[in-house]
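Mind having a look at this structure? Questions to follow.
What you see is the complex with one protein chain gone and the rest in place.
Labels run A, B and C following the written order; every chain starts at residue 1.
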Amino acid sequence: MSLNLDSSVSIGALTLRNPVVTASGTFASGREFADFVDLSRLGAVVTKGVSAVPWAGNASPRIAETSSGMLNSIGLQNPGVEAFVAKDLAWLAENAPGTPVIVNVSGHSVAEYVAVIERLEAEPTVSAYEVNISCPNVDAGGMAFGTDCVAAATVTAACRAVTDRTLIVKLSPNVTDIAGIAESVEAAGADGLSLINTLLGMAIDAEKRRPMLARGVGGLSGPAIKPVALRMVWQVAQRVGIPIVGMGGITTGTDAVEFLLAGASAVAVGTANFVDPTATIRIADGITEYCHRHGVTRVADLVGAMEV
Amino acid sequence: MSLNLDSSVSIGALTLRNPVVTASGTFASGREFADFVDLSRLGAVVTKGVSAVPWAGNASPRIAETSSGMLNSIGLQNPGVEAFVAKDLAWLAENAPGTPVIVNVSGHSVAEYVAVIERLEAEPTVSAYEVNISCPNVDAGGMAFGTDCVAAATVTAACRAVTDRTLIVKLSPNVTDIAGIAESVEAAGADGLSLINTLLGMAIDAEKRRPMLARGVGGLSGPAIKPVALRMVWQVAQRVGIPIVGMGGITTGTDAVEFLLAGASAVAVGTANFVDPTATIRIADGITEYCHRHGVTRVADLVGAMEV
Amino acid sequence: MTHAADKPAIERVTVIANDPVAAGVGLIVLSAPRCASLVRPGQFVHLRVATGADIILRRPFSIHRAYADRIEILYQILGTGTLRLAEKPVGDDTMDLVGPLGQGWRTPDTLSHALLVAGGLGAAPLGMLAERLAERGIAVTVAQGAPTAERLVARDLFERVARRVELATDDGSVGEQGFVTGPVSRLLAEESFDVVYACGPEPMQRAVASLVSTADAQCQVSLERLMACGIGACLSCVVSTIDGQKRACVDGPVFNAEEVVWNASETPPKH
Partner (left out) sequence: MTHAADKPAIERVTVIANDPVAAGVGLIVLSAPRCASLVRPGQFVHLRVATGADIILRRPFSIHRAYADRIEILYQILGTGTLRLAEKPVGDDTMDLVGPLGQGWRTPDTLSHALLVAGGLGAAPLGMLAERLAERGIAVTVAQGAPTAERLVARDLFERVARRVELATDDGSVGEQGFVTGPVSRLLAEESFDVVYACGPEPMQRAVASLVSTADAQCQVSLERLMACGIGACLSCVVSTIDGQKRACVDGPVFNAEEVVWNASETPPKH
């Protein structure tokens, strides 16, 4: 039935067969979900955060459940770019050849972000980079870059300088004016933006009088944050010209359509993958169903189509 | 059974018989809840926002439900300070004589905030002011004052200059560094801080392709925001010396205890009043029960007692 | 706080029956002794349909009928809350209500002939009114409209207590084809009424009000608004009136048609 529907959307030079991608850190590099999801049906696989050298991540406990959401302080644990290339990229090339791979890039410093990209430039199967300047779970770097216009622009420009591939910058919601940051990042050469990363939050164990997370604070995700995410996508879409990958609590096809209407060109599914490992496909089907019901023939026509 | 428990807490010169107060705008001025709540059992009644002249508020729809939360864009509709004095203050003086009244003050400009306080200085039954520099639902003023250190300090200093009563400033969570704003407000003479006001959010009706709220955006409240509120109370408590009234999603006694442990000296109950009109009392009883279970003899001992 | 006898209160309810009455419409019978004994026609309850759920707000529902220790609610499945209501099994005791709430229909002592105008689910708050008026020996005429004959909910109740019932359906499956305003204008021409009580989609209520304004009868309408608190505190349910903004939950939901400043944007997105 999707024959008469054009589901493709574009992020810079990159065309996605449909707008549904995976949210970094919630889908590993796809292998763990291959039992549940036909990876060839995804718009793209956005990998977990990859850093120049291996990162151990934070102490446990690393997650806590909250009302309609969860906190995490994983801290970008990853085996580093070399192991990523050898294991994850190789696996993806073999098992999901037709699906674009967007590598989420982590760093403690501008140099580290650049180092990861420079290393990956040699890899033909990487389609785009998503530079994470918004992780609330690492001390140095991480969110710090995402909360200041100048720092955000600096990282962006440095990454831009070393790649011609589609460059997406992932923004932090823990700021006063996300649209201002978005403008600086656009000016610095980003091809697209993804938002939102998690909201900085905390959960407390009243019985033990301790934070639930070993790190104390963590990133809030899930349906609880959807209203904040929709608002930010909408605000940013008013102010920039580059495409947006919207995310934050997306659980159903209708949620995804709301993000498209607010101005996102694509949507990422994160926490929902933990609740329903088939969430990405269910959501893609939901978008298709919505389009048929509303006589929409091009998903791209929904982008920013909200009447305010 | 609360005989052997000292539930009193202090905010500046003001002593509350227990830490549970009402969150502004969710309890009107108490009259509407008198059928459900013994007002004499509240730590204080924090009134709805009061402005110098009547405000009509925003267009409808003004609320939308979200996962474990709600959005509102009431827009501080109120009949102005004169009507407030004649109707609400008079009613409170007669029907809740022993309960401190904290008036939540709204303004579009510094002069308007000052005007409201100057008028209320003449009223003996006002115990304290809560200056709302964080309302996301008014265009001029409102949140603008709460998202900038200088503006926040200016409003605070101007209000401080015209009253010796306990002055509480209500902070916006829609900022990069709430602790920084808190420090400026403390330096400008505030006796206490209350946080958090609502997170700016949006809900979209996918079928109609319109925002759910007539105003487009609104303030997110309820359990969904509790993790963000706890984190901010904790961050601010590390950086200021003045007492904090903590709020954001408090629904149970345990929730309230979490805020006390994070560093709040008192807690405000908002959205929960809509779900259970007796929420304030249920929560106060829950704190008492917790103290008995943990052998706590002074509620004040719980303030900031979290081990990190 | 002493619960002055007629004041609203929180009351745990038990499901006595819960059955479909038309496509997407159900009738739930609840055991709620206190509310049943206090409620007046046109009042509503604020029902907590779910606890520990992702939806936190209560849902407002008119009381369709009240007798002995029971109340009846006629509900249309519109979204999450009403869907969960429809799934409540007999015996379920997880819900509680706040009520009875609001100002009901006003029935002057001089009232001798009343016209009740029900559009679709608008029949809900009119059921109890029709019964109580009939009990008082007041002549009741009903004009009821719906998309189809099947959707003429509570039609039997009206047929039972009303002197005369005129029907209209969009598809003409019963009564005259078209909106309920058809029968209403005919009735206003043929008979004289002291008060016209109207409930249904707001455009329909508005149309009825303007028809009545030309006749010499008083017109009352029951308005729907989004409601958070249901008890007058949150100002989410404002109704524009010639005397300024009022609250549907405590100043209404029933208003005199003349005082209402009709404002489509105020009506809930659904219904």
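Simple rule for what comes next: a contact is a pair of C-beta atoms (placed from the backbone, for glycine too) under 8 Å apart; a residue touches a chain by one contact, two chains touch by 3 or more.
The model shown is predicted, which means the values in this text are computed figures rather than measured ones.
Although one chain is not drawn, the whole complex shows that of A:Gly43, A:Gly222, A:Gly263 or A:Gly286 it is A:Gly222 that touches it.
Between the chain not shown and the residues A:Ala59, A:Ala90 or A:Val150, the one that touches is A:Ala59. Touching the missing chain, out of A:Asn18, A:Ser51 or A:Thr271, is residue A:Thr271.
Considering the whole complex, the residue from A:Pro19, A:Gly43 or A:Gly69 that touches the absent chain is A:Gly69.
Touching the omitted chain from chain A are residues 25-28, 32-39, 56-57, 59-65, 67-70, 72, 74, 77, 205, 208, 212, 214, 222-223, 271, 273-278.
On the side of chain C, touch with the chain left out of the figure occurs at residues 50, 52-55, 80, 84.
Here is the rule we use: only the chains that are shown with their structure count from here on.
The chain with its Cα centre farthest from the Cα centre of chain C is A.
Taking the mean of all protein Cα atoms as the centre, the chain whose own Cα mean lies nearest is B.
Centres computed as Cα averages put chain A at a distance of 47 Å from chain C. Counting partner chains per residue, chain C shows two or more touched chains at residues 54. Residue positions 68, 223 of chain A each touch two or more of the other chains.
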